[in-house]
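Chains shown are a subset, placed as in the full complex.
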Amino acid sequence: MPNPVKDAWKQGRAVVNGWLSIPSAFAAEMMAKGGFDALTVDMQHGVQDYMSTVACFQAIQAHPVVPMVRVPWNEPGIIGKVLDAGAMGVICPMVNTAAEAKALVDACRYPPIGLRSFGPIRAAVYGQGSGYFATANEDVAVIAMIETKQALENLTAILDTPGLDGIYVGPSDLGLSHGLVPKLDRDEPEILAIYDRLLAETKKRGLICGIHNGTPEYARTMVDRGFKLVTTSNDSALVALGAIRDVSIMRK
Amino acid sequence: MPNPVKDAWKQGRAVVNGWLSIPSAFAAEMMAKGGFDALTVDMQHGVQDYMSTVACFQAIQAHPVVPMVRVPWNEPGIIGKVLDAGAMGVICPMVNTAAEAKALVDACRYPPIGLRSFGPIRAAVYGQGSGYFATANEDVAVIAMIETKQALENLTAILDTPGLDGIYVGPSDLGLSHGLVPKLDRDEPEILAIYDRLLAETKKRGLICGIHNGTPEYARTMVDRGFKLVTTSNDSALVALGAIRDVSIMRK
Amino acid sequence: MPNPVKDAWKQGRAVVNGWLSIPSAFAAEMMAKGGFDALTVDMQHGVQDYMSTVACFQAIQAHPVVPMVRVPWNEPGIIGKVLDAGAMGVICPMVNTAAEAKALVDACRYPPIGLRSFGPIRAAVYGQGSGYFATANEDVAVIAMIETKQALENLTAILDTPGLDGIYVGPSDLGLSHGLVPKLDRDEPEILAIYDRLLAETKKRGLICGIHNGTPEYARTMVDRGFKLVTTSNDSALVALGAIRDVSIMRK
């Protein structure tokens, strides 16, 4: 603390994020060597639970990378637990209404902004100066995923929820919600138009807009478009694709 | 069973091997998708122990890939345990004398060839036909690592140990033992000469010779040279190098 | 994929199901040897959590048995996670209203049928042909537990929920809800009458009806009655009862 991810956003810089799907602290250390600004444990679709998240956080603590979590769902129990474990950012899936956005903020922020319960058992170990509590509401990044038609319909109300730092696009679910196949790195004009709307609406409010990507090459184009949080790499995909590539070199 | 790795050797084909250093069954599944002939859990230098080895074996059982282990050391307790857990191949580090080669065979083979104790608790689940015991001595691959000057001095006696299927070169330790820096994918003429000696001596006896490599490109040259077991990829290196590559694309 | 459990139902066959309560991949392998059509990890009353469920799935993947889960509760976070981990069937406890049935379907089915979020990280490894997504909505079995008076009152509305494959009876809770002691393998006429109503109402709609049993002998009578998903065995009960039996033989 303070949170380098939020510092980057204050300075207008995009945050390069890695995704941890393998439930292994050692794999997390390998990712931490990569030089990402942030590493996000994917508790929703990754093979991760609370204990593996704690282990990953412990493993990357020595590295200059911000620990974040995509929580499995907008549920206060687990959100509180990962924050207490030291998450400096929470990405929450399927925030489709203002009430859901408010619930997310309530779970992430201490009173009077929200309703988070106090007990930062591991987080406080790594707080500094006047301590974790003094700046937690300022330092923790709270990000709502916008990935359905319903969310787009409620966009204004969601974005106007006090206490939110920004939004994050899930291209697969957004596509599914629009009757398209689920995939990343999309180029359908209707989807790109949505992206631009999200960028404009967030910028207008001083919020950031992030997006999940399948390749760093595509992620770069998203940074150019204005996204400030871009995930470029997934540990399990690095293994799977690297293995296929290496074997194919041998089989040629 | 029977063991496709040993079938490949009977047919003169080289076995493409992946290396499991991440103690995660899920990472092992990602490797198994790659199409390797065999996957070896590295209990010596990898972040693996007995339980993670069992989990990796369970995870790759559904894939057409042969489960092998590099044991942490030439110790009968752990060698017996990984065989009982289903290892179809054992690579043993630092076999420097004929006595050590004999101890390795004793730990891997049932009487009358060796002294392995009977109790293939998980291995027997996946035996076929007349059962695990009937063919285990035939099916399990027993491989001694040759990676020191001392081993080279004792090479003939080591290779003449009944019950051995072959040897495996550890280029880093072999280099260290010769006063060179530890690294893979070596090109020093003195080292390549050793490789050729190992290839000739094993071929003469109907044994196979394998080698650890840092890249598939180098591994291909080793297959051309005559090596029949080539490790091309390490899961933790795939993560670490992939992360560095992806971030560097973003930072450019 | 396709899901042999759903194939069986299409052909009118009853599915013999085993229950995994021990959080051990190795115990799951022992169960998988038994020849069950399906194995269900009991995350509600079993000593199981998400990680042990993944480990059990990995352990039984090599066996011709369908991996299913009884989720701990009708909560979208955990339902999504077990499906992404490869569950081909979800049994959900305490579905008492049509709204709860709808919530279950929403958590299990991709749009446009439901609201499941896309990211089948492990499930997709074992999808085939056109891939996991193409047939997941068809292949995954979604089963609501009917185990309270309230559920019986709302039965029609629950059964008419689109996207449900069937229901599953929890005899202990159903008994409790009717003021009876909690037990399996019931023979009270009032309970059997409920069973027949459930069988008739599901059959009418092309849904299946399943039931939890304490013994295979009783389960057979339930198959004769018309149940198409019968659990016959619980790994922890096999250990506990087997231990008692063996010791009693010794103590005689």
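Should a chain be cited, it is by its letter among A, B and C, assigned in written order, with residues numbered from 1 in that chain.
Following the convention adopted for this analysis, contacts are C-beta pairs under 8 Å (C-beta built on N, C-alpha and C of every residue); 3 or more make two chains touch, one makes a residue touch a chain.
Everything numeric here is computed off the predicted structure, so don't read it as measured data.
Whole-complex copy count, one sequence throughout, 3 copies displayed: 6.
Methods note: only the chains that are shown with their structure count from here on.
Averaging Cα atoms per chain gives one point for each, and the point farthest from that of subunit A is the centre of B. Because subunit A and subunit B carry the same sequence, their contact can be compared by residue number, and over half of the numbers here are used by both. Highest inter-chain contact count (C-beta pairs) belongs to A-B.
If you average the CA atoms of subunit A and of subunit C, the two centres end up 34 Å from each other. Mean C-alpha positions place subunit A and subunit B at a centre distance of 40 Å. Within subunit A, the positions touching two or more other chains are listed as 21, 23, 47, 236. Those residues of subunit B whose C-beta lies close enough to touch subunit C in the complex are 25-26, 29-30, 33, 54-55, 58-59, 61-62, 122, 125-126. Partner subunit C is touched in their complex by these residues of subunit A: 21, 23, 44-47, 49, 51-52, 71-73, 75, 78, 93-94, 147-148, 170, 172-173, 176-177, 179, 181-182, 236. Contact residues on subunit C toward subunit A in their complex (touch as defined above): 49-51, 54, 75-78, 80-81, 84-85, 110-112, 115, 117-122, 133.
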